[in-house]
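Apart from one protein chain that is not included, each protein chain of the complex appears where it belongs.
This part shows chain A:
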Amino acid sequence: MSESAETTITDTPREETPNPVTEQTQAQTYSLDENGHNAQLIQCNCCPSKMLKPGTVSLVEKEITLHMSRQRKDTDSSETEVLRHFWFVKDMFTFENIGFTRNVDTSYKYLTCADCEQDVVGIQFLEGPDTDGMYLAASRVRYVD
(Lines give C-alpha, C1' and ligand atoms only; values in the text may rest on other atoms or scores of the structure.)
Protein backbone atom coordinates (compact mmCIF):
# COMPACT_ATOMS: atom_id res chain seq x y z
CA MET A 1 0.00 0.00 0.00
CA SER A 2 2.61 2.52 1.07
CA GLU A 3 4.81 1.38 -1.80
CA SER A 4 2.38 2.82 -4.33
CA ALA A 5 3.83 3.42 -7.73
CA GLU A 6 3.85 7.17 -8.13
CA THR A 7 4.60 8.51 -4.71
CA THR A 8 7.43 7.36 -2.54
CA ILE A 9 8.66 9.51 0.27
CA THR A 10 12.36 9.45 1.14
CA ASP A 11 14.72 6.55 0.56
CA THR A 12 14.05 6.70 -3.15
CA PRO A 13 17.09 5.07 -4.71
CA ARG A 14 18.65 7.39 -7.26
CA GLU A 15 18.95 4.73 -9.94
CA GLU A 16 15.24 4.08 -9.90
CA THR A 17 14.51 7.72 -10.51
CA PRO A 18 14.33 8.39 -14.23
CA ASN A 19 14.41 12.14 -13.86
CA PRO A 20 17.15 13.97 -12.00
CA VAL A 21 16.44 16.34 -9.18
CA THR A 22 16.27 19.61 -11.04
CA GLU A 23 14.88 21.76 -8.33
CA GLN A 24 17.43 21.55 -5.57
CA THR A 25 19.69 24.38 -6.62
CA GLN A 26 16.81 26.82 -6.36
CA ALA A 27 16.43 26.36 -2.63
CA GLN A 28 18.02 29.68 -1.78
CA THR A 29 15.61 31.62 -3.91
CA TYR A 30 12.64 30.90 -1.67
CA SER A 31 12.61 33.97 0.51
CA LEU A 32 11.40 33.67 4.07
CA ASP A 33 10.21 36.25 6.55
CA GLU A 34 11.47 36.58 10.12
CA ASN A 35 9.13 33.80 11.26
CA GLY A 36 10.46 31.41 8.66
CA HIS A 37 7.34 31.70 6.56
CA ASN A 38 6.93 32.57 2.89
CA ALA A 39 7.85 36.22 2.41
CA GLN A 40 6.05 36.51 -0.91
CA LEU A 41 2.60 35.92 -2.30
CA ILE A 42 2.38 32.47 -3.89
CA GLN A 43 0.56 32.19 -7.20
CA CYS A 44 -0.15 29.58 -9.83
CA ASN A 45 2.60 29.17 -12.45
CA CYS A 46 0.12 29.16 -15.30
CA CYS A 47 -2.44 31.79 -14.35
CA PRO A 48 -2.91 34.71 -11.92
CA SER A 49 -4.73 32.62 -9.32
CA LYS A 50 -3.56 33.34 -5.78
CA MET A 51 -2.71 30.31 -3.67
CA LEU A 52 -1.15 31.54 -0.45
CA LYS A 53 -0.78 34.94 1.17
CA PRO A 54 2.66 35.97 2.43
CA GLY A 55 3.58 34.80 5.92
CA THR A 56 1.28 31.80 6.04
CA VAL A 57 3.36 28.65 5.47
CA SER A 58 6.73 27.09 6.30
CA LEU A 59 9.24 25.62 3.89
CA VAL A 60 10.10 21.98 4.55
CA GLU A 61 12.67 19.67 3.00
CA LYS A 62 11.19 16.38 2.00
CA GLU A 63 11.67 14.05 -0.92
CA ILE A 64 8.42 13.50 -2.75
CA THR A 65 7.96 12.24 -6.28
CA LEU A 66 5.29 14.04 -8.30
CA HIS A 67 4.07 13.71 -11.87
CA MET A 68 5.81 16.01 -14.30
CA SER A 69 3.92 19.18 -15.09
CA ARG A 70 3.57 18.08 -18.68
CA GLN A 71 3.01 14.50 -19.76
CA ARG A 72 3.73 13.19 -23.20
CA LYS A 73 0.59 12.03 -24.91
CA ASP A 74 2.22 9.24 -26.88
CA THR A 75 3.07 7.09 -23.90
CA ASP A 76 1.09 5.34 -21.20
CA SER A 77 3.79 5.54 -18.57
CA SER A 78 3.78 8.53 -16.27
CA GLU A 79 6.80 10.78 -16.14
CA THR A 80 7.74 11.80 -12.66
CA GLU A 81 10.11 14.19 -10.93
CA VAL A 82 11.66 14.08 -7.47
CA LEU A 83 11.14 17.32 -5.59
CA ARG A 84 12.77 18.36 -2.32
CA HIS A 85 11.24 21.65 -1.24
CA PHE A 86 7.66 22.04 -0.20
CA TRP A 87 5.48 24.57 1.54
CA PHE A 88 3.75 22.76 4.36
CA VAL A 89 0.11 23.77 4.67
CA LYS A 90 -1.58 22.45 7.77
CA ASP A 91 -5.13 23.66 7.17
CA MET A 92 -6.66 23.62 3.70
CA PHE A 93 -8.38 26.92 4.42
CA THR A 94 -4.98 28.57 4.64
CA PHE A 95 -5.09 28.45 0.83
CA GLU A 96 -6.72 31.36 -0.96
CA ASN A 97 -7.57 29.03 -3.84
CA ILE A 98 -6.72 25.37 -4.36
CA GLY A 99 -8.12 22.28 -6.01
CA PHE A 100 -7.99 18.69 -4.75
CA THR A 101 -8.11 15.78 -7.18
CA ARG A 102 -10.04 12.64 -6.48
CA ASN A 103 -8.26 10.05 -4.41
CA VAL A 104 -5.48 8.12 -6.09
CA ASP A 105 -5.32 4.54 -4.80
CA THR A 106 -7.15 5.82 -1.70
CA SER A 107 -3.72 6.94 -0.46
CA TYR A 108 -3.33 10.50 -1.68
CA LYS A 109 -4.86 13.45 -3.49
CA TYR A 110 -2.98 15.82 -5.75
CA LEU A 111 -3.25 19.56 -5.41
CA THR A 112 -3.96 21.62 -8.50
CA CYS A 113 -4.79 25.23 -9.32
CA ALA A 114 -8.45 25.95 -8.60
CA ASP A 115 -8.68 28.36 -11.50
CA CYS A 116 -6.91 26.60 -14.37
CA GLU A 117 -6.22 22.99 -13.27
CA GLN A 118 -3.15 23.01 -15.50
CA ASP A 119 -0.60 21.51 -13.17
CA VAL A 120 -0.07 19.10 -10.32
CA VAL A 121 1.28 21.50 -7.68
CA GLY A 122 1.38 19.35 -4.58
CA ILE A 123 0.04 16.41 -2.66
CA GLN A 124 -2.06 15.50 0.33
CA PHE A 125 -1.44 12.09 1.84
CA LEU A 126 -4.50 10.25 3.09
CA GLU A 127 -2.60 7.47 4.84
CA GLY A 128 0.83 6.96 6.33
CA PRO A 129 2.81 9.28 8.60
CA ASP A 130 2.30 12.50 6.63
CA THR A 131 -1.44 13.03 6.78
CA ASP A 132 -1.27 16.10 8.99
CA GLY A 133 -1.20 18.62 6.17
CA MET A 134 -0.63 19.37 2.50
CA TYR A 135 2.66 19.74 0.63
CA LEU A 136 2.82 22.42 -2.05
CA ALA A 137 5.80 22.01 -4.40
CA ALA A 138 7.95 25.12 -4.07
CA SER A 139 9.28 24.85 -7.62
CA ARG A 140 5.86 24.57 -9.23
CA VAL A 141 4.44 27.87 -8.07
CA ARG A 142 5.27 31.52 -8.72
CA TYR A 143 6.35 34.18 -6.23
CA VAL A 144 5.09 37.73 -6.33
CA ASP A 145 6.16 40.65 -4.14
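Assume contacts are C-beta pairs under 8 Å (C-beta built on N, C-alpha and C of every residue); 3 or more make two chains touch, one makes a residue touch a chain; residues count from 1.
We take it that contacts and distances are computed from a predicted model.
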Which of "mannose-1-phosphate guanylyltransferase", "RAB18, member RAS oncogene family isoform 2", "Translocation protein sec72" or "E2 ubiquitin-conjugating enzyme" matches, in UniProt, the chain that is not displayed: "RAB18, member RAS oncogene family isoform 2"
Missing-chain contacts mapped onto chain A: 35-37, 46-49, 53, 55-58, 67-71, 78, 88, 90-106, 109-110, 112, 114-120
